[in-house]
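Only a single protein chain was left out; the remaining protein chains are all shown in position.
Order of writing sets the chain letters: A and B. Residues in each chain are counted from 1.
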Amino acid sequence: MGLAILLGFFALLTVIGAPVAFALGMAALAAFFYEGLPLMIGFQRIVSGVSTFSLLAIPFFIFAGELMLHGGIAARLIRLASASVGWMRGGLGQVNVFSSMLFGGISGSAVADTSALGSLLIPVMKEKGYDDDYAVNVTVTSSIAGIMIPPSHNMILYVVAAGGGMSVASLFVAGIVPGILMCLLLAFAARTIAIRKNFPTEPFAGLKAIFISFIASIPGLITAIIVVGGALSGVFTVTESGAIGAIYAIVITAVVYRTLSLKDFWVAVVRSVRTTGLVMVLVGCASAFGYMLALYEVPKLLAHALTSLSDNPIVILLLMNLILLVLGMIMDMAALILICTPIFLPVAVGLGMDPIQFGIMLMMNLGLGLCTPPVGGCLFVGCAIGNVPIEKAVKSIWPFYLAILAALMLVTFVPAISLTLPNWINP
Amino acid sequence: MKSTSKKVPLIERVLDALAFAATNLAGAMIVVLVMSFGWLVFGRYVLNDTPTWVEQMAMLLIVGITFLAAAVGIYERTHLSVEMITLVISKKAALFLDVIINLMLATFGFALAWYTNDLMSFTQFQKIPLLGISESYRYLPVVISGGLICIFALYRAYQGLTGLFNPASINQVSGE
Partner (left out) sequence: EWKGWNIHNPGYPVTTALESFIADVDAKTDGRVAGRVYNGAVLGSQADSIQMLQIGAIQFAEFNLGPIGTIVPEANVVSLPFIFKSVDHMHRVMDGPVGDELSAAMEKHGIKSLAWYDSGARSFYNTEKPIETPADLDGMKFRVMNNELYVGMVEALGGNATPMAYSEIYQSLKTGVVDGAENNWPSYESSNHFEVAGYYSLTEHLILPECVCVSVSAWNQLAAGDQKIVKDAARASAVLQRKLWAERDKSSREKVLASGVAFNEISNKAPFQNAMKVVYEKAFQDNPTLKPLVQKIQSVD
């Protein structure tokens, strides 16, 4: 009964349009009340979920990303992508995917990627004769690179939800190859459509232009090296590397590029505050919700149900992916990571899967959820920027979904894709 | 937000100012947070004397940033929500749901302030290790945030109600 109240209340509140974070919090408190648990502890869970050391990297990554964006780094990365792959068939589609891959090394979130690159690229693509739904779709789906390629604050949420003990740095490194693989498959899908629809190409800018734009983007790309390299080499912890990345971003944009005015700086600060608040209050409320799930022993029950359905690991993995995909369609990524990790990770580990590989699979799976209706942060932002109705975008998006699904299946069933790089760097 | 109205009502100017103050306070906190970690790394490597207060202070600051920003998010309607039903029902029905939700949020905000205030008195004599200040400071911004959420959500509910009874103003209220 208590569990029914918890889940039912959450579903009801979400469906009528309450903010997801507060729907989680209110449902948890309703269950606290029903069980006769002191409400004070319910609120303690919410505050304590926020006041968690491992989560500090999240505001740092968000802040560094905002500074880079307002300091003009995104534009430089697009220039590099444009010079490098713009001459290919459906050139701007390739540029879009490649930019996302580069930008993924700076930004930790897919929605930030969509809004940063989308607002620069979608108008240009429309102007050059690309279909508006194509422009939106390629932007939205390739933005998952922001989650897969380090830094990634969703990966930090995963490590926290998994109960620590996993190296964030290893998980970061593990995301690189699957992220690139996914982008290559997306580029292939983008190219196939471009050929059929006869979209234009850009003239080849020459090796010199590639070189110049590369040099201009180096200081931006160094952020990724500071954040990931700093943590890997042991100069900093992951949390510290996030802060040092943000300080570096201030120095590079304000002092070296001189593109960051005091006003821009404060805009970046305020935007970071906003995003941090939205993400972290969700984390806090999800932790109260998770407390009740733990009390009702839901992880144990679901894991048991899942393994009793089949004892074939392939079937269980497919089933897990299917459940996550469906949940990802209707729920927010951060909340799902926090709630689903304790439920599914033990099952996956029981099947012999490495927690790092499971994390990468989870990121890609839920990343796809960001691009699907009815609840898809990236899809919403992309459609808003491109001024395309969601129904129209979704009608022609399936080749991109297929590309991501193909990448997801490879990541699920070929551990080497995720694990080779971290094993090689961290012997 | 309302380009059509000539004069912004007093209540809205006050709430704007509250949201502005909360945002900028949280902004100052995030800058301090980043700088304190810079100092931590500097202390460890250059001074070989790691400042021991950074970690504990950071966990206080993140609570302040999160809850102040979360309250402003209620006012600015920036929290992520699922728009499934609201897209298919009538505008009036959607507005009605919006009023209900905001009343619930106001209740939640009130309870948040109330119970974290209890937590403040409960932890009053408990010291945060290595910081030496009372544990109750962790909950102080949350109490403030709860109060802000309550006020902001009540105002949004009031706006919705005015919209329900005055169909002409519906378009003004429904979007930010």
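By our rule, contacts are C-beta pairs under 8 Å (C-beta built on N, C-alpha and C of every residue); 3 or more make two chains touch, one makes a residue touch a chain.
All figures in this text were calculated on a predicted structure; none of them were measured in a lab.
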Contact partner of the left-out chain, one of B:F96, B:F122, B:Y137 or B:Y158: B:F122
From A:T14, A:T237 or A:N321, residue that would touch the chain that is not displayed: A:T237
Sole residue of B:Q56, B:T86 or B:N117 that reaches the chain not shown, by the stated touch rule: B:Q56
For chain A, the residues touching the chain missing from this view: 37-38, 40-41, 44-45, 48, 53-54, 163-165, 167-169, 231-239, 291, 294-295, 342
Interface residues of chain B (partner: the chain not displayed): 44, 48-50, 52, 55-56, 122-123, 126-130, 132, 135
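In this section, only the chains that are shown with their structure count from here on.
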Chain A and chain B, separation of their C-alpha mean positions in angstrom: 24
Contact set on chain B toward chain A in their complex: 23-24, 26-27, 30-31, 33-35, 37-38, 40-41, 55, 58-60, 62-63, 65-70, 72-74, 76, 78-86, 94, 97-98, 100-101, 104-105, 108, 111-112, 115-116, 118-119, 122, 138-139, 142
In the complex, chain A residues that touch chain B: 13-22, 25-26, 29, 39-40, 42-44, 46-47, 50-53, 55-56, 59-60, 63, 236, 239-240, 242-244, 246-247, 266, 269-270, 272-274, 276-278, 280-282, 284, 330, 332, 374-375, 377
